[in-house]
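What follows is a single structure, and I will ask about it in a moment.
The complex appears here without one of its protein chains, the remainder shown in place.
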Amino acid sequence: MVYVTRIEKFNAAHKLWVKDWSEEKNWEIFGKCANPNWHGHNYTLYVTVKGKPDPVTGFLLDARVLSKIINEEVLEHLDHKNLNLDVPFIPPTMLPSTENLVMIIWDLLKDKIPSGQLHAIKLYETDKIYVEYFGE
Amino acid sequence: MVYVTRIEKFNAAHKLWVKDWSEEKNWEIFGKCANPNWHGHNYTLYVTVKGKPDPVTGFLLDARVLSKIINEEVLEHLDHKNLNLDVPFIPPTMLPSTENLVMIIWDLLKDKIPSGQLHAIKLYETDKIYVEYFGE
Amino acid sequence: MVYVTRIEKFNAAHKLWVKDWSEEKNWEIFGKCANPNWHGHNYTLYVTVKGKPDPVTGFLLDARVLSKIINEEVLEHLDHKNLNLDVPFIPPTMLPSTENLVMIIWDLLKDKIPSGQLHAIKLYETDKIYVEYFGE
Amino acid sequence: MVYVTRIEKFNAAHKLWVKDWSEEKNWEIFGKCANPNWHGHNYTLYVTVKGKPDPVTGFLLDARVLSKIINEEVLEHLDHKNLNLDVPFIPPTMLPSTENLVMIIWDLLKDKIPSGQLHAIKLYETDKIYVEYFGE
Amino acid sequence: MVYVTRIEKFNAAHKLWVKDWSEEKNWEIFGKCANPNWHGHNYTLYVTVKGKPDPVTGFLLDARVLSKIINEEVLEHLDHKNLNLDVPFIPPTMLPSTENLVMIIWDLLKDKIPSGQLHAIKLYETDKIYVEYFGE
Partner (left out) sequence: MVYVTRIEKFNAAHKLWVKDWSEEKNWEIFGKCANPNWHGHNYTLYVTVKGKPDPVTGFLLDARVLSKIINEEVLEHLDHKNLNLDVPFIPPTMLPSTENLVMIIWDLLKDKIPSGQLHAIKLYETDKIYVEYFGE
C-alpha cells in the first residue's frame, strides 16, 4: 500500500459572516475576516490517494490523471471564485472556513478517484494554517 | 552601503474589470480575474531599504522598526481588504494589478523610512508571478 | 473530525553537553553541537488540534485563538531564549534536543486547547530535520 | 515514542517505458515521461524513524548518524544515476516510478537503522507530487 | 518602469562530458555530473520583463500571455528532454551547463516578448545553485 499525493493551487475570495448575528458579534468573532467587501487567499490543496501500484506501470494512479480529476471536479468550481456566492454546493448557511472546505472537497472527489481510494484532503489557507480531513 | 529587506504578508480580494469595456472584452482580456464576485490572494511583500549601518548598533534600520512602518503604512490599508472597494488611495479608474500595487506601496513608504532610503518594492501575487519597482 | 494545524516560529540558542561526560566524549557524540559557547536555530513549530467544527462558525478553533495560546504558553518561554539556561521547566539534566522539546511543548499545551484536542507537535530544528510527537 | 525525520536530496535521470508495449501505447500512457532519451528530477527524500529518545542524550538517533546511513545505503546508489540503467537492485522489468522507488528505499533502509525503527519513506519527484510508504 | 517576473518549471536529463577529454579528466572535472548514463533536474526558470504598465489594464504584460510565450518558446523544447541529445539549438560542442542554458533561453525569448522588454533570465538547477543572465 502506497500513498500518492498531488498538490494543486487555486485563488478565491471569501468572508466569514453569520447572518443571524449582529455586526458587532461578527467582528468580535471573525476579526478582519468579517470584512463585508471580502478578502481572499492563494489556497494550496493536497489530495492523497492510497492503494497498490500496478505491477506493470509502477503507478498507483498517473499524476496527470489525478491532476485532471482535481482540476475538473474541484478547481473548476473554486478557482477564481467567491466561495460565499459562486459555489452552488456550499449552501448559504455554511461558512467557507477551511474546515468546511476540506469536507466539501472530500465529497467532490470521493467517488471520482479510479484505481485508488481517496485517503486525505489537506488545504493550506495561508502559510501559517492548514486543515486535514480523512473522511470521517 | 548595505540593502536590508523585510518580508511581510497580507491577504486581499480584487478583480480586474474595466468599466468602459463590454463584458465580453473584460472576460477576453482578464480571463478568470474578471469574475464580478471577486477572487483573492495571499500577497507577499518585500521592502528593501539601503544605507550605511550605524557603527554602534550595526543596524541600518531595526527590523522591528521597519516592520512597524510597513504594518502601519501599508498592511493597515491593504490586509483583509477589497483592493477595488476599500482603499481610498487606489482610485476607481486604477485597476489593482500587481504592477499598480508596487507603485502605490512605494508612494506610501517613500517618506516614512527613517535612517535609510527606500530602494525597492517587490510583491508576489502567487508563487508564479511577482513585480518589482525601484521608484522610477 | 478535522485536524487544524497552526505554524509558529521562534529563535533560540542551545548546546548539547552531558555534564557527567568528559569533554572528549561530548565532542565525539555531539560534534559541533557541543560548542561550549552555544549555537542556535530558527525553530518552526506545528501544533495540530483535532475535533468537529462548530456548525455555525465552521471553526474547530479560531486560528487567532490557537496562535494566541501557542504564543502565551510556548513562545513566551522559548523565543529568543537559551534553552539550556533560561527555561525553568527544562531541568538541567535534560538536554534541549528536538526530541525532548516536542514532549515539553506537548505538556505545555495539552490542557490549554479549548474546543479541540491536542493531536500532534512537530518541530523543525533546521530544514533537514524535524521531530513529531503524538502524546504517547 | 517520537518520530524523527531526516530530509536528503538526490538528482537522477529516468524514463517510463514498458518494453512489451508498442511505442504508441508507451506515449499514450506515460506522455512526456516516455522520452526515450530520458528526463530527470531533483528528488527530495524524507526518512522517518520512531522510538524512545535516550534519557541521557535526548536523541532517538543522532541526525548525523541517520544522514550517514541514508547517504551510504540510498544516495550512494541513486544520486546522479540513471534509475533505469545504473541501479542493480531495480530490475529491468520494474519501472522507476516514485511508487516503486519508495518501496525500494524502504527495503534498503529497513535493517540499517540502529536504535530506532523505520517508520516511513516519503519521496517528492517534483514539488507537485510525492509518494509515501509505511512498510506494508 | 516596473519589472514583472514569471516562474515556470521543467524537468530534463543531461550530463557534463567533453568529448575531446579522457574519461579520467571528465570525471575529475565534472565529478558525478559526468555519469555517462545521464542524471537530471527539476529546473525552475524565472523570466523578467521590464516596461511601463498600460494605464487602462494596469498590466505590463498579462501573466497568462507571458506564461504562454515561455511555454511555447522554451518549455516545448526543454521539458522532459535530454539537453545533450534532444535540443537542436544546443550544439554538440556546447555543454548544457546552467550558465549556457540561461544564455540559450535568453536568445529564444529576446524577440518574442511583446509590449515589454526582456530584462533577465534566472535558472535554478537545484535549490543550492542558480545562474542569472541580463543579455550582455
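A few points about this structure:
Note that the chains take the letters A, B, C, D and E in the order they are written out, and that residue 1 is the start of every chain.
Heads up, the rule we're going with is that contacts are C-beta pairs under 8 Å (C-beta built on N, C-alpha and C of every residue); 3 or more make two chains touch, one makes a residue touch a chain.
None of these values were measured; they are calculated from a predicted model.
Although one chain is not displayed, its contacts with subunit C can still be listed: residues 9, 11-14, 32-33, 35, 37-42, 79-82, 85-86, 126-127.
Residue-level contact of subunit E with the missing chain is found at 16, 18, 29-31, 94-100, 102-103, 127-134, 136. Although one chain is not displayed, its contacts with subunit B can still be listed: residues 1-8, 53, 56-60, 62-64, 67.
Heads up, the rule we're going with is that only the chains that are shown with their structure count from here on.
The distance from the centre of subunit C to the centre of subunit D, each centre being the mean of the chain's C-alpha atoms, comes to 29 Å.
Residue positions of subunit C touching 2 or more other chains: there are none.
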